[in-house]
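To start, the structure under review is shown below, and the notes come after it.
Heads up, one of the protein chains got dropped from this complex, but the rest are sitting where they should.
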Amino acid sequence: MAAPMVSIQDLVVDASTSRGTAHLLRGVSLDIGRGRILGVVGESGSGKSTLASAMLRLLPPNISRLSGQIRLDGLDLVALAPAEMEAIRGRRVAMIFQDPMTALNPLFTVGLQLIDVLRRREPGLRRADELKQAEAMLATVGIPDPRLRLAAYPHQLSGGMRQRVMIAMALMAQPDLLLADEPTTALDATVEAQIVELFDELRQRFSGSIVFISHHLGLVAELCDDLCVMYGGVIVESGPVTEVLARPRHPYTRALLDCEIDDDASGRLASIPGDVPDPLTVLTGCVFAPRCPHAAPRCLQGQPPLMELEPGRRAACIRADEVLP
Amino acid sequence: MMAGLSDSIRSGDGVAGVLARVSRSFTGLVGLLIVAAIIAIAALAPFIAPHDPDAIDVLNRFSGPSARHWLGSDHLGRDLASRLMHGATVAMAVALAAISAGLTIGTALGILAAYLPTRWERFILIIFDVILSFPSLILALAIVAVFGPSTVMVVLIVAITLIPQFGRVARAQVLTLKSAPFLEAERILGASSLRIVTSHVLPNIVGPLLVLASMDVPVVITIEAGLSFLGLGVRPPQSSWGTLIQDGYQYLSDSWIPVLVSSVALVLATLGFTLFGEALRDAADPRLNRER
Partner (left out) sequence: MFANETARYLASRLVTTVLIVFGAMLMLFALTTLVPGDPARTLLGPQATPELAQRFIAAMGLDQPVHIRLWRFFSALATGDLGVDVVSGRPVWTMIRDVLPYTLILTFASLAVAVAAGVPLGIYAATHRGSWMDSGLAFISVAFIAMPSFVVAIFLLLIFAIWLDWLPVLGASRSGEFWDEFKRMILPTAAIAIGWAGYFARLMRSSMLEVMGEPYIRTARAYGIAERLVTYKYALKNACIPAIALLGFGIGRVLGNAVFIEVVFARPGIGRLIYEGISTRNYPVVQGAVLVMVVLVVLVNLAVDLSYSAIDPRIRRDGAAR
């Protein structure tokens, strides 16, 4: 297999809070293949949004530690100077945010915000050409009357339309890596389905890799090539999406699937008994042990690494072969 | 929004606790000290003032600061320090009277607005809007033009201009409270509206209103001093910081000491109360504090 587009090694992110140091990412390692869509799934607080922000180096100001490597085509983003990172954003990496209602500036037209992104890639374009490209991009993401919409302000568009604008903005950048942080969570169900459909269409025309963050397993199954399950700031399982869903190797993934099948017809994650781990605690055993039905004494002796169990399948469970063969 | 203060008042750490939090920042401490000093002077002026503030001593006009006249004397030889101390009493009395009147009426109207039918609520809100957009100083001038200057008039005018802000905050607080589960429970148990307001709503909204009131003190001091400066407020020979500044200004060619001393006293007071009010607000709302 060719070298991955993104290779993350032992990524650690800590934040200082009023209660102490919060461990948001506790050593994450991950590869994202070229042209593949990786789904990242986990409950809220599992670190999936932090992972996306870290890849853009747009972490909140209270971050006290960022270590490890994020290699984009070999270039380590963690080690870049702020000005160099600024050159990467909006050119090689772009992001779609969760809430389209607040992610667009209310005082500027859609067209202007799109064109500012376009200018990052192609400075010095004629005004008419800029408008034409922005209009074409709006058409691509399925916005009717794109020419009229260029002059619209965000508040004049519905939530679904705004999210389409965000997607257009991301495509405008033609990035190698597109991060989508729960892009449909804030939308209602019918609109969500349309946006998912749009993503499905786009994967045909988009050559870069996509990271699609969601807490919606069904959606990830529909859209993604690979899956990575996060829990408490660590990746507990990763692999091709069909295989992971058909035969999970980590008890947490198993529990997630059970929730989805048993409790919740809407396809969203229902909760698993027990609480999500407090980011303030320092791990002494497996992060999932307190809620794991299969926890054994040796599970409390340290967080197991993400081990390759079979080609392409990894899980961070020392009992994977016993309990989920 | 500023529930922190009411919380801490109810949870028993009381006034002392709030003041401790106010004095945690340097500016808050400075404000607190100035405010405490002014209130003490205002309350004790008749006992601690070294001279009769109205005692005229024409032979010692414009004497500079000395052991006899700490801050010098004015154009009639009256002792400036004593006059400033009595001026503090006037300023504090006006502030107390005007703010309590504005607070009481405004809060009552605000609570009424929250409980009355929409039509009356709108009516009250329009009244608030009208008062707010009215140039209040100009209004004051027109009233003084007819009824003549007096301290009572100053209090009345200031009180009216303060009504809307208390009313708005009270209404907003009540509206958020109305949906609170514990009030819902009370209502279901059959408590009367009046009982709910006096025993549950008022204690819950008093914090934010007091913060607002404390931030109004420097404003009221300024208005009183301003009107008195123009000769449209407190009447001579009653000493007010405003009249003292006016007297000093009139005799600027003879000596600049009286005008400087009285102006500095006024500025210290407004600055002290402003710093105190802001520290109080920050103490009441930790979220704002962090942002600043």
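In order of appearance the chains are A and B, and numbering begins at 1 in each one.
Just so it is clear, contacts are C-beta pairs under 8 Å (C-beta built on N, C-alpha and C of every residue); 3 or more make two chains touch, one makes a residue touch a chain.
Remember, it's a predicted structure, so these values are computed and weren't measured experimentally.
Although one chain is not drawn, the whole complex shows that of B:A113, B:I205, B:A225 or B:A283 it is B:A225 that touches it. Remark: the omitted chain is touched by one listed residue; of A:L104, A:C286 or A:C299 this is A:L104.
The omitted chain makes contact with just one of the residues B:I157, B:V259 or B:A283: B:V259. Across the interface with the omitted chain, chain A contributes residues 56, 58, 86-91, 94-95, 97, 99, 102-108, 116-117, 120, 153, 155-156, 166, 169, 173. Hidden from this view is one chain, which touches chain B at 27, 126, 129-130, 133-139, 141-147, 218, 222, 225-226, 229-232, 245, 249, 252, 256, 259-260, 263, 266-267, 270-271, 273-275, 278, 291-292.
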